[in-house]
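Worksheet: the structure to be examined is printed underneath.
Heads up, one of the protein chains got dropped from this complex, but the rest are sitting where they should.
Order as written gives the chain letters A, B and C; numbering starts at 1 within each chain.
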């Protein structure tokens, strides 16, 4: 592997596993373990250890898309990577796939999928709120996926421009209104994915689906539980995120 | 999209959602809804409806990798797509990644990951049992991923040939024995993933990890619960798969 | 403890943990481990071992209410003991409490609660279907709780005769119709418990509660997961009952 070039994104990991996303550049950076001179990262190989002014060690690594997403996402009610991953478990989406994403929000899902369909695939993400469009575009540039993910300030409930797409994802308040457009956009065998924190929109989606060409309709929720593993004290963690949302899948036929 | 060529894999979906993986070829195929002449699929566009001798409709689609995996996998104790997807949620693996997979089994995980790292990445899968090696190779050819996934009849606990890899996955009885080799094979920042149906190997893995260069160590389980959505009868399904395995992640530093 | 008298209920446990509810009486009883002469149980102390004609051992025990209920209940969609127990966890019901139970069904919940409010409390159970009334009465006699549990062939949605009761339980298709009667029957501080397999009736119950004198309204579901513990193979069981019903609690003020 090559060393970091000046200006490149660097992931710092402190001795307690704390992670910082910075750049290799001549700048001082404050952490709970002292001030780190980030110019040390320029030319360094990933895996190298640099030190703060207190002599505390920091490993420098190339960030992955998951490192980026962990820095972007904020609220627990949103679709988390554990959920986004279920799209991969239940559709054939992968390199080369064309995805339409309704409800960009901060762009996390678009980024997650963009990373996986590149370099030949593409994600077209629809968002009506201007502030979200800007936030998402900033986040997409942050992860270097601007060639793969396009954010459009358009209402997906008014129509989808793309055709023959492999996947349409919907994370919007009234997903039922986008079903007819998803039907038109999807190629036969293509997949629809709807994320809804509440059960009422799920019911409306089923009603909408019943009058369109979809099959293999099912709804899941995904719970991830963390386990603490210690020599004589192994147990699930006391608290967990119990719900993010219901995920409905359907296949265009 | 182009029509099916003779000999191409075709996914048939019957009117109740039953799925059949066949080929477009001059052959009769028996289903619960009558005999289908598969030569009808030759030249047909995906999404077309063909009929059995009883007049029952079947949609013809291009199968996705998930369709293939659903036909391959059998026992519920194994790592399921819901679990494999958690690798995506917690690592940056994607197109171009290099993966070493310990314990090929029937090849499901290797296929799942091979689909996602193609065309420039690669999966090297280690398996000691000759019968599994053959079964996996057959399954890999079945999914058309033979250029991306290589099965080696070698014991991963004896060593890993590859270097600078992005991910090492272990689904073997004694994963602790492969940890030193995983450390050598992984590039800094690379990820280790260990799947264990039981808790005892998880504990041994933690012990092994403590004397090697790994951080960000955590263990999760992933539960997927299906919801039945009906006009006046919406509820989680009565039964679910309550456990496949514990998933331990660690990052090489 | 005294020995079994002729005609008394006896729980037989075979060497694999299989349980049989029989009587101490001069009768042959067929099991998978041979024929047992039940007259051996007459006069025997609980804990004694008797044998089948094949020489296989059977422990004889006095059955508990849970042993009875396990023999009574059948379908997994019904309220199970794990759920009934949540009533105890969330109300002060116990010896001396007066309970009204809407929707007797096979009588399992009435029996479970009858056992816990005896000897001074009482359970009045309402059921409209004659066949269920008879089945429940038979089950109640079977468990010896006929002095504590009264089954009434009446529609609880038409009214509740009792007043000043500590708990009203509803396991009926339209629980919302019984809410006004529950309000009248409950004493201040008394508890309402509604069991619904589906979410739609839960929503209707909340709507009904909003116009009556209830507070501390909440809804839970209870999941019990079994763990297999073996020397080197400890893990949750592969399958579990993922859903029986939603349980809504409210307190009359």
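Note that contacts are C-beta pairs under 8 Å (C-beta built on N, C-alpha and C of every residue); 3 or more make two chains touch, one makes a residue touch a chain.
Just so it is clear, the model here is predicted, and its values are computed rather than measured.
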For this session: Indicate each shown chain that the hidden chain touches within the full complex.
Result: A, C
For this session: Please pick, from C:91, C:106, C:169 or C:244, the residue that touches the omitted chain in the full complex.
Result: C:91
Problem set entry | Hidden partner chain, touching residue among C:37, C:67, C:155 or C:177 | C:67
Problem set entry | Sites on subunit A contacted by the missing partner chain, in the whole complex | 76-77, 197-200, 221, 225-226, 232-246
For this session: Against the chain that's been left off, what residues of subunit C make contact? List them.
Result: 1, 11, 13, 17, 45-48, 59, 61-67, 80-82, 84-95, 115-119, 164, 187-189, 199, 202-203, 206-207, 215-216, 218-229, 231, 234, 246, 248, 252-253
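In this text, only the chains that are shown with their structure count from here on.
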Problem set entry | Inter-centroid spacing, subunit B versus subunit A (mean Cα positions, whole Å) | 21
For this session: State, to the nearest whole Å, the distance from the C-alpha centre of subunit B to the C-alpha centre of subunit C.
Result: 44
Exercise. From the C-alpha centre of subunit A to that of subunit C, how far is it in Å?
Worked result: 47
Seminar exercise, completed: Where subunit B touches two or more other chains simultaneously, the residues are 199, 221, 225-226, 234, 246
